[in-house]
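One structure is given below, represented as structure tokens, and several questions about it will come after.
The complex appears here minus one protein chain, its other protein chains still in place.
Per-chain numbering from 1; labels A and B assigned in written order.
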Amino acid sequence: MGRFFLIATPYFWLLALFLVPFFIVFKISLSDPDIAIPPYVPNLNWNEGWPGLSDFLTQLDFENFGFLLTDDLYWKAYLSSLRIAVLSTFLTLLVGFPIAYGMARAEPRWRPTLLLLIILPFWTSFLIRVYAWIGILSTEGYLNQVLQFTRIIESPLTVLNTPTAVYIGIIYTYLPFMVLPIYASLERMDLSLLEAAEDLGCSRISAFWLITVPLARAGIIAGCFLVFIPVLGEIVIPSLLGGSDTLMIGKVLWEEFFNNRDWPLASAVAVVLLIVLIIPIILFQRNELKQREAEGS
Amino acid sequence: MNFQVFSLTVCVAMAASIVSAQEVRVYNWSDYIDEELLTKFEQETGLDLIYDVFDSNELLETKLLAGQSGYDVVVPTGTFLQRQIQAGAFQKLDYSKLPNSTNLWDVVAERTAQYDPGNQYSINYMWGTTGIGVNVTKVTELLGGNASIGSLSLVFDPSNMEKLATCGVHMVDAPTEMIPAALQYLGEDPNSHDPEVIAKAEAVFAAVRPYIQKFHSAEYINSLANGEICVAFGFSGDILQARDRAAEAGNDFEIAYNPPSEGALMWFDQMAIPADAPNPEGAHQFLNFVMDPENIAQASNYVYYANGNLASQEFLIEDVISDTAIYPDATTLDNLYTTTPYPTRTQRVVTRLWTKIKSGT
Partner (left out) sequence: MVDPWNDPDAKPLISFQNVTKSFGSFLAVDNLSLDIFEKEFFALLGPSGCGKTTLLRMLAGFEAPTSGSILLANRDITPIPPNKRTVNMMFQSYALFPHLSVYDNIAFGLRRQKMPKAQLASRVDEMLTLTRLERFANRRPHQISGGQRQRVALARSLAKAPKLLLLDEPMGALDKKLRQETQFELVDIQEKTGTTFVIVTHDQEEAMTVATRVGVMNEGQLVQVEAPDVIYENPNSTYVASFLGQINLIEGRATPTASGIDLVWAEGQPRLHCKTDVVFSSGQRCHLAIRPEKIMIHAEEPESRNKVCGTVLDIAYLGNISTYHVELISGHVIKAQTTNDRRISRRSFTWDDSVWLSWTDTAAVALAN
């Protein structure tokens, strides 16, 4: 009995926190908008019993998903989000890897402090930190003040409200998610492997590519997914730091939901987004499984 | 769940509703009242006032449409109110419980009746216009002393905007405010619901889009106040707030708000009672309290917005009643227009057009 509950608990959470909400969203995506409370039809009426249920089911259709294909806005927004997510994941990796590497190679007594510094920003609200970047990046902001004071530039740079600011914000926000898994994989690494590689004729650089990177692979992949998945649906950073022309699916979803009050179509956008996300998640899981098989027995 | 647990749940729910009879829950815009008034209401009525704030109509609407918001009084803007009435979100007011309603200003009430025929569901709290906020010092520097800073041509004429782009132009990210303004600039009916007419707005924005730094719901308040931008098209109250912040900070420039001389869009924030309000009795008491001339005057004196209460005007301070940016003069007042909400299909066209204007897609 106890064993049953032990095994059932994670499935119960999965059901309660993922599957049930998903099916509610999926059900709404098959409905039609209406000016009512709630703003869509049909609604399931339990009092009518089976005829009510079948009546409810016949009114559901995939029309909203068809609509997503009629306007190029949607796939362009998905693509634009994907592009931003891919590029920012890559940039975060570029910034995060050296940090993780430096931490893993630091003296063991310094490592807890360095880890703490990486986690420290989480102690402040995410919104406040993004607002702080507005103060740094604006034309009158600290960045321009410093650059102008040191006479590196003459007139202020326009960074805020550009894609550059969005990437800076994303890299900053998601950096810990990249650093921590890579650090975990690098820290475990036996340094004599690098000596062995050098001994067998590798330069330091090729030893890095042939040994360090493959061994950090699991961490790199985990980090990339931890950044990629939330960035794909990101809305706060582009709306605060980006210009109005930054097209992202999160923003489109917001407009469908709030401006058009079209909950069913917004739900359809969300369902498709989830499908777009599930593909990399499955790839990720398969990789994990393979890794575990390789490391296990 | 067994029967005992179920009945216990019912008891708890009933107990909760008994408690709420002593409470009035109000959901209003942030920074929109003098908080002394809240204490005063509690003292006068003996009711507990729970006062929550929101910062977008969409957020309020989502709560209302999801049902069971738990609020007794909410304050949507007129265009949103109309659709919410259609959705059955509100209950009719019992004017017999609102003796202070005789104080209301017919000029405003006539207009709000467009959204709420006969004002059956709502009373006006505050109103204002959508217009142009200008950093006079910087704009004069760029365009010369006789620039028409109160005209729509300031923001829709590319030759002006090309110069202004260097110091920064923001527009409020609200198609229902901006598209009527563009139509007004073209001489079309700003309240048109005809998709073909609405589509004409696109060209107006396309011509100036490269010079607009950002469309955002509220960022222009700070940006205008600290001089990062020099022109913002937005809500009167926001721009006045920016003006005051700049003055408080001792910035060496002057910010001014003008309703567009071609005609300005007028908006109304309406107080209404949700259909499922737990305490409609208390809600009526709150509405009646707000319509007391001295009370609403105190609110206006605090937030610097015009209200829809004629009797309150004698209690308004000079800074408010004499500022034409808040209480426009008679001619401007005649020139103000209102819009009605778009039907669902047209709303989709408008949102889509707005996305295209902003992102080019």
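Going forward, a residue touches a chain if its C-beta (ideal position, glycine included) is under 8 Å from a C-beta of that chain, and two chains touch if they have at least 3 such contacts.
Keep in mind the model is a prediction, meaning the values are calculated, not measured.
**Q** If I'm reading the header right, one chain is hidden. Which shown chains does it touch across the whole complex?
**A** By the stated touch criterion, the chain not on view contacts A.
**Q** Of the listed residues A:Glu48, A:Asp61, A:Glu140 or A:Asp190, which contacts the missing chain in the full complex?
**A** Only one listed residue reaches the unshown chain, and that is A:Asp190.
**Q** For the chain left out of this view, which of A:Ile134, A:Val179, A:Ile211 or A:Leu226 touches it?
**A** Looking across A:Ile134, A:Val179, A:Ile211 or A:Leu226, the contact with the absent chain belongs to A:Ile211.
**Q** Which of A:Asp32, A:Asp71 or A:Glu198 sits in contact with the chain that's absent?
**A** Missing-chain contact among the listed residues: A:Glu198.
**Q** For the chain that got dropped from the picture, name the residues of chain A it touches.
**A** These residues of chain A touch the chain that is not shown: 190, 192-193, 195-203, 206, 211, 214-215, 217, 294-295, 297.
Basically, only the chains that are shown with their structure count from here on.
**Q** In whole angstrom, what separates the CA-based centres of chain A and chain B?
**A** 35
**Q** Touching residues of chain B toward chain A in the complex: what are they?
**A** 56, 58-59, 61-62, 64-67, 83, 86-89, 168, 173, 175, 212-216, 219, 223, 226-228, 275, 344, 347-348, 351-352, 354-356, 358-361
**Q** Can you check the complex and tell me which residues of chain A touch chain B?
**A** Counting only chain A, the residues touching chain B are 33, 35-39, 71-73, 76-77, 80, 138-140, 161, 239-240, 243-247, 252, 255-262.
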